[in-house]
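The full complex has more chains than appear here; those shown keep their coordinates.
The letters A, B and C name the chains in turn, as written, and every chain counts its residues from 1.
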């Protein structure tokens, strides 16, 4: 697959936004592959995602480039990202836009965290290995050693960061150092059973994805399958969300459910739930990597 | 369809229960059509549902009958319910069973309650009209007059029981009188937006079915679609349950969900939710009428 | 709700389409409420749906109007549809677009067809009655009289068009006359068990919606629930689609499924299926009325 550029925008809604953005892209010769927008009429907000083709070698966002579409030696137009970015920045300032512009030629760098349960970790690593998750994974982190062999099998360096209940800050300090050293863009909590401090969370806003093993907001907190069993629900669920300061309260990215019956004991719920957890977490990670998610307030826009 | 008998049992679990019940049925010549059992190993409880064929004319539970299978004039065995019931009562006492034995020849009598929203009411009446719900419906009750014409179309007497906020007991007194006068077995709250008093609920234990327009236990109480929208969930749900003293807390009978997206406003959730409400409420009523549900503690066993 | 205008476009894909359309709308002062587009990269096709606010009184597409946004007496901009349509027609011709432009102020006129089974008919009429389906329904047609009372209850004229197997053309001739006399835009086959002739279908291209009681393309033709039962599938389905000359082969609009088990007999499948049929047919009709569907070749684009 050839590289593409993705532009994500959110800003106050006003007439003409689509026309202005689409026209600028057209002037720069963009061959738009996907475009999607959304308006939150209540809050007066506008969201947009545009994806268009660039050619290998033009993928960076910092190189020099002449304005307008260039001609590749193969006769295919090359899209010059840098001059577009320059022009777009002016437009964005005028229209009070928050925006990000990335090229898929630069693969996001992801760190995976887990504790003892490895089903989500094994699933993510296998999806990454087969190319479904378009990212680099330079780091697996755990407060246990259970994941060590699995990480080794997939050739990912493992870092053991045991958590001393008397000094939780020490483990986090080590983890933050590792994330920084590896240039991590996204942290995925693949059933990592420790609560991150607000200071940690603040370092990665909308860049830490967690999976909670219930249909939020039902059964917040510990042992949700036990709570679901006690309440006698007929469906169990799982939820992936961005982590914020408040436990299990961040913007929801994806949820799914499975039907259970009176025959299912807690251990059956746990087993059924593993499939849900794998599905909702892997979708959230893929969508984040594909730059399909915009989070605002406590919600997400997920462009399909 | 020829009438059948349904026996529902719950009791302390112990070895030999299935053998004892099945043997007694066999001795009485029952031709078993369906049998299902369940054990709650945690609580040490046993649940069983057996359904077998009886012939028209033997369906009552009070008439005289000689012990053992009789021969109908057509040559088909007639099952004599009365002597079986007598023998079974002795077995049940020995084994500390709670039990009910009903013949489908006697149709349960159902009262439907609603307020202004009529989608569940229209759905239930249409299902009843086409024979999907095997019951009599001698009574539609509402604190509004919106349902009057619909009830008339289906030929069901309508009773208007306006609720005076200053004297809620008056409306309930009238309703209880109506239920009693019509020999009602099951009350269905088809989006009835009034909270019933504990005294009312106590009169119909495990015989009042409500639909709540959320995936319980999430979004208990008023305006759940608004709450779901505010939380940014990706699935909405609906729940049917038996009514108990605690609001939205009774034994859950059925739940279902539908996928929503950031594009859906509260009014879209309300519209999507109507389909869920119809489905989960009509299933609960059908299962109750088919004697498929045993409720215990705060849970239900729903035999399929 | 205030009226809106909806523009649906399909055309050969080329750069700048979004920019050109969005800019024209902007020049005319459109306040865009929703916009969505899709490209079929294989076939090189572009699809777009835009919806924007107009004000009461400007909703028609034939009245005179000055070019550019006008000011309503309330101070709110009125969108003049006629001049926009004039300008857009020029653009559309240049870009080889197929397009339709409608105002929601003009309600589509729908005819409902059925045979003996009334569950879809009852469901559609109830949804229409409560405002979920934004259309006029001046006509219910059936080859049986079973629906007569139901139509009367909802105040819709009923026409009986019995089908003589020896002269099927006669019934169709009468039906086409009725459709024409009532200015029908959309025909909904709500379990109408007769096959329409190619000549009939040709009169309403992409304007006849049928529901088939299977998960197409599985179980084409008669008695799909029997076929599903015989095959031992674990899920049953229903499909709504536009009618074409080939039986059960038109562009699919919506499908849904329900889980069944070995316990379910054919009659259980039929009962479960009724819920699926209601859901997929009512969704298709609503989406069609909301102008969310573009059909091309044997597929549909359904904008959400």
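In this section, a contact is a pair of C-beta atoms (placed from the backbone, for glycine too) under 8 Å apart; a residue touches a chain by one contact, two chains touch by 3 or more.
Predicted model only: the values in this text are computed from it and were never measured.
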Entire complex copy count, 3 subunits given
4
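Throughout what follows, only the chains that are shown with their structure count from here on.
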With touch defined as above, tell me whether chain B and chain C contact each other through largely the same residue numbers, more than half shared, or through different ones.
same
Chain whose Cα mean lies nearest the overall Cα mean:
C
Based only on mean CA positions, could you tell me how far chain A sits from chain B in angstrom?
45
Could you work out how far the Cα centre of chain B sits from that of chain C, in whole Å?
37
For chain B, what residues touch not just one other chain but two or more?
261, 263, 304
List of chain B residues in touch with chain C within their complex
118-119, 122-123, 126, 130, 132, 149, 153, 261, 263, 271, 274-275, 279, 304
Chain C-touching residues of chain A, taken from the complex the two chains share
15-16, 18-19, 22-23, 25-26, 29-37, 39, 41, 259
Seen from chain A, its contact residues with chain B in the complex are 38, 40-42, 215-219, 231-235, 237, 251-257, 261-263, 265, 297-302, 304
